[in-house]
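The other protein chains are all here in position, but one chain of the complex has been omitted.
Up next is chain A:
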Amino acid sequence: MAVTGQDQDDPPAVAAQPRSAITESSKPTPKEVTARINPSSKKRLSILLSFPILFLLAIPFWWYTTSIERLPLPTARIDGLGGVGFPELKTKILLTGDQAAFPTPPPGKAVFELPVILQSLGKEVIRGVDGIYERQRPKKRRTWELVYADDKANPAPLRVHIRRFEHANTSWPLEPYVQPPERGLVTSGIPAGTLVIPVHPDQVADRFLKQHYKIALINSILSLFPDQPPSIPLRALKYSPNITLSFVLLNEDASEGSYVRGWDIEAAVQEHMLPHLEPLKDVFNFTIESQLLYHAPLTFEPTYQAMPRPRNKQIEQALDAASQGNDEAEIVAKELIDEELEKGYIIDEEMMKVFVNSEKWSLDSGSTNNPVLRLLLYVPKETHRPMRLSTSDSAQSFLLPQFGGVVLLNPPSSFPPSEAYDLPLAALAPSFHLFTQHLYSLLALPTLLDPGKIHPPPPASPFHPPSPLWQGITPWQVYQVYLSRGKENAEEAIKTLVGIKRLVAKIREMKVGEGVRGKVNGAVERLEKVSALSTAQSAVENFILTRDAVGLANRAFFDPSMMGLLYFPDEHKFAVYTPLFAPIAVPLILGLLKELIAWRKRRRSAKIRGQADAAHGPEPGVEAGAVVHQVDAEKSGVQSGVGDLDDTGLIEGVRLGAPVDEDEDEDGLAAKTDKTVTSEQRREPRPRVLRSRGKR
C-alpha cells in the first residue's frame, strides 16, 4: 500500500502518539496506519468546510465586482422640467424720439411734453399690433412691452428712436433702418442697433405724420421682433458652441495655367465676416481656416450649351447708368452683354448634388470634431469657362444643407490671359457677399432686411454711396439668436435628460456612475435656474445656462462609461459559470454529504451507547469499545477503515466513513458489515433496526 510506505519514509509529519505505537509493536496494524495518516474527522470537516466558507467570503467581492453601479438620477426633477422649457420673456423695447420730430402745436394749443407724445404713440402701436395678432389664426401673443424711460440698472435690450434727419428720404412711407456702429468724429449719437425711424424736417408738418409713425413702427417692430423666435430649419446646423469655418479657394486644375494663386482672404474675412461673427461671440466660438487648392477636378463633365440666364434687368440698369456718363457702368454693361451671348458649361441640379467631391478634395484641416462649414469658391479651369448653374434667375451659387456653400467664380473673359491671378478684396466682394448669406442660412441667423419694412442704413456720410453689402449683425438679430438658440438648447437638453432617464430605467445593464450623475445634476440645475429666474435675467444669461445645460446633458448621454456592459441572456450566464463551478462543486458537495451522514451516525450511536451504558451499568464504555475494536480488527483480517477511528472507538463509521474502503476491497464491505453487525449484536440487541434500515 502506497500510503503506508510513504508514511514510513516520512514519519515527522505524523502526530507523536501513534509514532510511539510503531516503536512498540514491530508491525502496525492497518488500522493504526490509517489512524496515523488521516487527520481527525474534525480536521477533515474543517478542511472540507474551508472551501464553501471561502466561497461565502468571496461573495461580497464577487457581488461588488460584478454588480453594475447605478446611482439614482434626479428623475422627479427631470420630470418637473418637462412642463417648463424655455420661458417666454416679455422683452422691453425702449421708445425714444427727437423733440423736433414732432410738430410744434400752433399758439394757443396745449403743448405736450415729449414723453407724453411718445406714450400716446406707443399706446396706438400696441393697440395696432394686438389687433393684428387678435385676428390671426392660430392666435399670437405679443412678447414685448414698450417703455419710455431707460432704466439704467436694467437697460432695455432693444431701442426704437424717432429721428429728425436731414438726409432722410422726403417721400412717404418712412424708411426705418437699424443704426450700424459709427466711427469718426461726426456721429448721430444714436447707439448702434437702435431701430431708427427717420423723418425729414419737411415731413414733420404733415397732417398724417402720426399715422405714418404708427405704420412704420408697427411694421418694423413686427418684422424685427416676431411673436415667436425663429425656429431652426433643417438646413441649419444644430447648436454647437464651437464651429469651424473653412474657406477654400479651389482651382479646378492649376496645371493648365490661368489659375488663382492668391486671395486676400484675411481682408475679406475682416471685411465681410467679422461684422457678422463678432457680435455672436457668446453664442458661437468660431475658428476660421482657409486654404487654396490647386487641383480639384470634377467627377462629371458639365454640358456645353447656351446660357439659361437672362440678366436683362441688370443690363438695363447698367445701360441707364452708362447713358448718364458713367464710364464704369459702360464696362459693366459690356461685360453683362458679353456674358449673355456666350455659351457656357452648365451644371444642372443633379450635378450640383455631386459637385463637391469631399472625398478627394480635402476641404478642411480635419483637426477638430466640431462641426465644419465649408465655404467653397470654385474657379473652373480655362477649358470649362464660363461655368454656370442651369437654374434660371439664380446666382452662381448653391447651398448644401448642414455642409456649406459653393460659389462659382469665372475669371473675367475680357481679362488678358495670364498665368496666375491674385484676388484682391474688391474681386472677392461678390463671392463673399454670397458667403455671408450662406452663413446666415446655415446658422439659422435671422435676416435683417425685410423688403419694404426695414431699409438699409444711410451711409456714414452723405458723400459716400450706400453700401450694397449686408449690414453687420445687429443687437436685434443677436437677441433673436439668444432666444431661438436658447429655446432649442433647452428643448434638446430636456429631451436628452428624459432620454437618459428612460434608458436607464429600460436597460438594466446600463451603468450610471458618479460622473454621469454629476453631469445630469448639473444640467438639471442649470435648466431649473433658467426657469426660476427668467424674469430677472437677461437673455444672454439664460442662453448661457441652456448652452451649458445642453453641453452637460450631451456629455452625460455620450459618456463612455454608460456603455461597455453587454446584454447576456441567462443561458449565457449558466454556460459561463457551470464549467467553472461544477467540477469543484461535485467533490465538495459529496464530501460534505458524507461528513453529514457520518456525523449523524456518530450521534446516533453515541445515543445508543448512552442508552446501553445506562442499561448495563457503570462499565466504562471506552474500554469495552476498545476491546471490541481490537477483536474485531483481528477477526476481519482486512483493513477495516481509514480514518474512522474516532474518539468513541466505535467502528460503525467504517461502513460509510471513507471512500478508500471501497477502493481497497470490493467484497470487504459486505464482510465488514456483517462483522460490525456481529460486534454490535454482541454488545446489544437493538441496532438491528439500524442495519435493516441501512440495507433497504
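Criterion: a residue touches a chain if its C-beta (ideal position, glycine included) is under 8 Å from a C-beta of that chain, and two chains touch if they have at least 3 such contacts; residues count from 1.
FYI, contacts and distances are computed from a predicted model.
Peer 1: UniProt name of the unshown chain, from "Ubiquitin-related modifier 1", "U3 small nucleolar RNA-associated protein 7", "Proteasome subunit alpha type" or "Phosphatidylinositol glycan, class K"?
Peer 2: Protein name of the absent chain (UniProt record): "Phosphatidylinositol glycan, class K".
Peer 1: For a quick check of understanding: of A:K90, A:H167 or A:K353, which residue touches the chain that isn't displayed?
Peer 2: In the complete complex, the chain left out is touched by residue A:K353.
Peer 1: For the chain left out of this view, which of A:L274, A:A306, A:I584 or A:I597 touches it?
Peer 2: Per the contact definition at the top, the residue touching the missing chain is A:L274.
Peer 1: So one chain is hidden, and I want to know which residue out of A:Q480, A:T496 or A:N542 touches that hidden chain in the complete assembly.
Peer 2: A:T496
Peer 1: Among the options A:A149, A:A192, A:A306 or A:A395, which residue touches the chain absent from this view?
Peer 2: A:A395
Peer 1: Would you indicate which residue among A:R261, A:K453, A:R517 or A:K594 is in contact with the undisplayed chain?
Peer 2: In the full complex, the listed residue that touches the missing chain is A:R261.
Peer 1: From the list A:A205, A:A426 or A:A582, pick the residue that touches the absent chain.
Peer 2: That would be A:A426, which touches the missing chain.
Peer 1: On chain A, what residues meet the omitted chain?
Peer 2: Its contact residues with the unshown chain are 132, 135-136, 234-235, 238, 247-248, 254-255, 259, 261-262, 265, 269-270, 274, 277-278, 281-282, 285-296, 311, 314, 317-318, 321, 328-329, 331-332, 335-336, 349-350, 352-354, 358-362, 365-366, 368-369, 389, 391, 393-403, 405, 411-412, 414-416, 418-424, 426-427, 429-430, 433-434, 437-438, 441, 465, 468-469, 495-496, 499-500, 502-503, 506-507, 540, 544, 557-560, 562-564, 566-569.
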